[in-house]
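Just below is one structure, and these are the notes that go with it.
One protein chain is absent from this view; the other protein chains keep their places.
== subunit A ==
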Amino acid sequence: MSHSLSATQNGEIQGLGKSQHERMRHDHLITSKQLSRADIETVLDRAAEIDADPSAVADRHANSVLGLLFFEPSTRTKMSFETAMKRLGGSVIDMGSIESSSVKKGETLADTVRVTEGYADALVLRHPKQGSATMASEFVDVPLLNAGDGAGHHPTQTLLDLYTIRENAGLDDLTIGIMGDLKYGRTVHSLSYALTNFDTRQHFISPESLQLPRDVVYDLHQQGERTQIREHDSLEEILPSLDVLYVTRIQRERFPDENEYQKIAGEYQIDLETLEDARDELTVMHPLPRVDEIAPEIDDTDHAAYFEQAHNGIPVRMALLDLLLENHTRGDTDE
């Protein structure tokens, strides 16, 4: 993969970084926008290899340390990175609770990452501010993986979503429906960007108040010559054409009152009856945790891929860490 994981060909923001910040290395994973089709395929291929034979990589990064910088709680993402690193033979450090750390004393993120890069061979950052991972990556030389920057990006989620789609339906000639909270759901935005690298028809299904932000639509149109984008307010009309239905949670706090929420959210929940018109091969995905968007009765059908999707976080994160650590080490010896 060489230094192409953060390839700049189609990532405008990365392009900015390149021209202005010489110290920025091309071995960070900040946004799914930076990923070319070749990058994505490299990661997914490596993930598939690892998935097929995890023991082959069990000692591969035995002397490596991964630093987990979680400025907001996300137990699952953290556990997933921890497991991935340990299954590569490496170890993990974290900064403990924010309450007792230097951050509480008012340290900047720039300082925190500059200190901790001395302790670790790669860093994983989760931070509530948008753009935090981009900024942090400009201050460090070790690979930095964005595990969520506020309402911004969460590219490792995107890659595990892509992996799951590829395993179940294939990534080209794909018809996908993405349903729920499309306004605030960064998972959705990241996934949509990444899918523009493939021949896809993307249908966005949401109540009007939770439609995709116009900026995201703008970007999808900019990037997406290979992609058709349609917006709908109901699943019914397009369900029969879908290969994949990606469901996200509509949060209660998005609505002024409980009645409004119940009424609207109810229209975007699925059960066996909803899926009667679906193709037999329809794959149903969800980033989890779910509340009542997907009825439990779907869990036992062949449609359900959401638990598999969650499990795929391990091989995909192993693949990413493996590629970035390998890339970084090789880069060092080259210099």
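One rule holds in what follows: a contact is a pair of C-beta atoms (placed from the backbone, for glycine too) under 8 Å apart; a residue touches a chain by one contact, two chains touch by 3 or more; residues count from 1.
The criterion applied here is as follows: contacts and distances are computed from a predicted model.
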Identity of the absent chain, which is to be given by its UniProt protein name, from "Cytochrome bc complex cytochrome b subunit", "Dihydrolipoamide acetyltransferase family protein", "Dihydrolipoyl dehydrogenase" or "Aspartate carbamoyltransferase regulatory chain": "Aspartate carbamoyltransferase regulatory chain"
Per the touch definition above, residue among A:Ser32, A:Thr134 or A:Asn168 touching the missing chain: A:Thr134
Of A:Gly67, A:Gly90 or A:Gly152, the one touching the omitted chain in the full complex: A:Gly152
Subunit A residues touching the omitted chain (full complex): 12-13, 16-17, 19-20, 106, 108-110, 127-132, 134-135, 138, 149-152, 215, 218
